[in-house]
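A single protein chain has been removed from this complex, and every other one stays in its place.
Chain lettering (A and B) follows the sequence in which the chains are written, and residue indices restart at 1 in each chain.
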Amino acid sequence: MLELERRKVPSRTMIWLAPVLAVLATMVVGGLVFSALGYDGFAAVRAIFIDPLITLRKWQDLGLKAAPLVMIATGLAIGFRANVWNIGAEGQYVVGGLAGTGVALATWEMTGWWILPLMCIAGALAGMAWAGIPALLRTRFNVNEILSSLMLTYVAVQLLYYMVNGPWKDPDGFNFPQTRIFTDAQMLPYLSGIGYLNVPLALVISLVVWFLMARTMLGFQIRVVGAAPMAARYGGFSQRRTIWLALLAGGGLAGLAGLFEAAGPFGQMVPAFPTGYGFTAIIVAFLGRLHPLGILAAGIILAVTYVGGEASQSSLGLPSAATGVFQSMMLFFLLAADVLVGWRLRLRRRVTE
Amino acid sequence: MTEAMAVSILMTVIGAATPLLLAALGELVAEKSGVLNLGIEGMMLVGAVTGFAVTSSTGMHLLGLLAAMAAAVGASMIFGVLTISLASNQVATGLALTIFGIGLSSMIGESFVGLTIAPLGPVFPAALAEDPLLRLVFGHSILVYVSLVMTAAVAWFLTRSRGGLILRAVGENDHSAHSIGYSVTTVRYAAVAFGGAMAGLAGCYYSMVQTPMWADELTAGRGWIALALVVFSAWRPWRLLAGAYLFGAVMTFELHAKAAGLNIVPPEFLAALPYLATILVLALISSRRSVGSAAPACLGQPFRPST
């Protein structure tokens, strides 16, 4: 019979092989499941996982989707490493976009190089503030951050609805619930052939975070607190400060990602602004092994499924929710494959008597 | 305020509280066995869409309810296999289950958008519930009575029965329970499946009783509120009942304020109210030290018998 046997040390190979296995398993099982549901399952797998990668003109779409995912997931992974479960990145993303929009509306009809940086700062600070609430609740009142950060997402979305329906509604917008369109000074520069500036920025951010996590005391502190809280205290690292750090980093990056979306692809604030990046980023963070460089790769994989999913809606008639099903299946398979990191599968003869 | 109006408000409170209570009872049992399932929202959605789809196709509500429970149990078993047999991280797995439930329900529900079914009505004959006060007692769907009976049943099970004793033992100290000879795995699978079944029923409340039509994510985060209620209750079923009705009241306030065209506060604020209330209540409850110690000691810890 098959038995699981604990490895003395987690397998390094398996840590990086598990995501690959998970993606492959998702393609195979996903194909079978969608075939069983009456779709052309394997064409769907091809369309969702392969086509966007081999079609050059789709690469720009990949960057567009991957950049926010990578940024948010990189921030979340800092927290997950420290055992801080911020799952409200979607809300932090929304308030980041909102704060940037606020600056944009306040600087309406102004020009200057300083407007966009100010919007960025506002977006990051708003995301940090929104994530600071769960941090405060956790450190002061011992409130579980999973619940508080998630609840705040619903609050953030309502705040968005209120703003676009009320104070920020475009006066020339035929009563549509949306803000004015940003001016050129308020938009991210567009680099032809690459996309908005946030694509290269996301790359830079993930390299910076990789350095911080791998080489500095800050990263060491976060990893120690997550791996062994008692040892962290013994090493002289404050858990309270780490919780703050983790949530602020996650909130800041999510907020900045939100601002980039608002000042990039959206170009204004609309009710459809929350696109679920904040939740998908959780999958990205895990698939990327909570490692900034792994997250870069995982962000591209998830972006592929988004782009492929959209294309297959028209070409194969797949429902729009199919993407989400594929994405969550990938996380399921990853979590299942993860067992191989700590355990070894062994064929074992049952002792008979 | 007239008697009829008061009754109608109370009816709404009961309606808002019932699905919370159902889902939270299931989660309470799962958590008592040491398993933290963050996938309630996903299981509720799977249940909601299955209940709606089966009722819509067959016209039989009971079949819809049973199918919803079965489907949600199935979803909970994905979680069970990963967290119990493969010892995966319960937080991550629960989140995955929620994302999966949202996607799957919306995919299945796509072909049912726009259809309606006859809502699951009161169990008792309408004649019994003509008087407003009697309506409070006899005017509900079966799910309301199920939720109340299950509260009593879970309370009895946990404190009075041997099965409950074993379940609590597994949640408090899995290694000890294992060394005495109880199967931690079996107990936890059963508890997770129970959680799934209850979440399935809770989901049906939204798709078959409250709004007998399908809309994506129609549970709107209520599964998370149910999760918070379990913390609020300090893992005690009767306190859970009180908590669910308290939240039912908060949500009813939102509905009635909207209906009354209350213009003092924007409607978005009212919509955010239940979530803000949850945070507030969690802050009040969690800062008390007794709550932390009420949590089952093994909650969220993966179990592997040591060799």
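Just so it is clear, a residue touches a chain if its C-beta (ideal position, glycine included) is under 8 Å from a C-beta of that chain, and two chains touch if they have at least 3 such contacts.
Everything that follows uses one rule, which is that contacts and distances are computed from a predicted model.
Undergrad: From the list "Carbon-phosphorus lyase complex subunit PhnI", "Simple sugar transport system ATP-binding protein", "ABC-type quaternary amine transporter" or "Fe-S oxidoreductase", give the UniProt name belonging to the chain omitted from this structure.
TA: UniProt lists the chain left out of the view as "Simple sugar transport system ATP-binding protein".
Undergrad: Any idea which chains on screen the missing one touches?
TA: Hidden chain contacts in the full assembly come out as A, B.
Undergrad: Touching the left-out chain: which of A:Ile50, A:Ile194, A:Ala227 or A:Leu345?
TA: A:Ala227
Undergrad: Touching the hidden chain in the full complex, which residues of chain A are there? Just list them.
TA: On the chain A side, contact with the omitted chain comes from 5, 8-10, 215-218, 220, 223-224, 227-228, 230-231, 233-236, 346, 351, 353.
Undergrad: Could I get the residues of chain B that touch the absent chain, sorted low to high?
TA: Output for chain B: 162, 165-166, 168-169, 172-173, 175-177, 179-182, 293, 297, 307.
Please note the rule applied: only the chains that are shown with their structure count from here on.
Undergrad: Averaging only over C-alpha atoms, locate the centres of chain A and chain B and give their separation in whole Å.
TA: A distance of 28 Å separates the two centres.
Undergrad: Residues of chain A touching chain B in their complex?
TA: 5-6, 85, 87, 133, 137, 140-144, 146-148, 150-152, 154-155, 158-159, 161-162, 165-166, 279-280, 282-283, 286, 319-325, 327-329, 331-332, 335-336, 338-339, 342
Undergrad: So in the complex, the part of chain B that touches chain A is made up of which residues?
TA: Interface residues on chain B, with respect to chain A: 38, 78, 81-82, 86-89, 91-93, 95-97, 99-100, 102-107, 110, 216, 220-221, 224, 227-228, 231, 266, 268-269, 271-272, 275-276, 278-279, 282-283, 286-287, 292, 304, 307.
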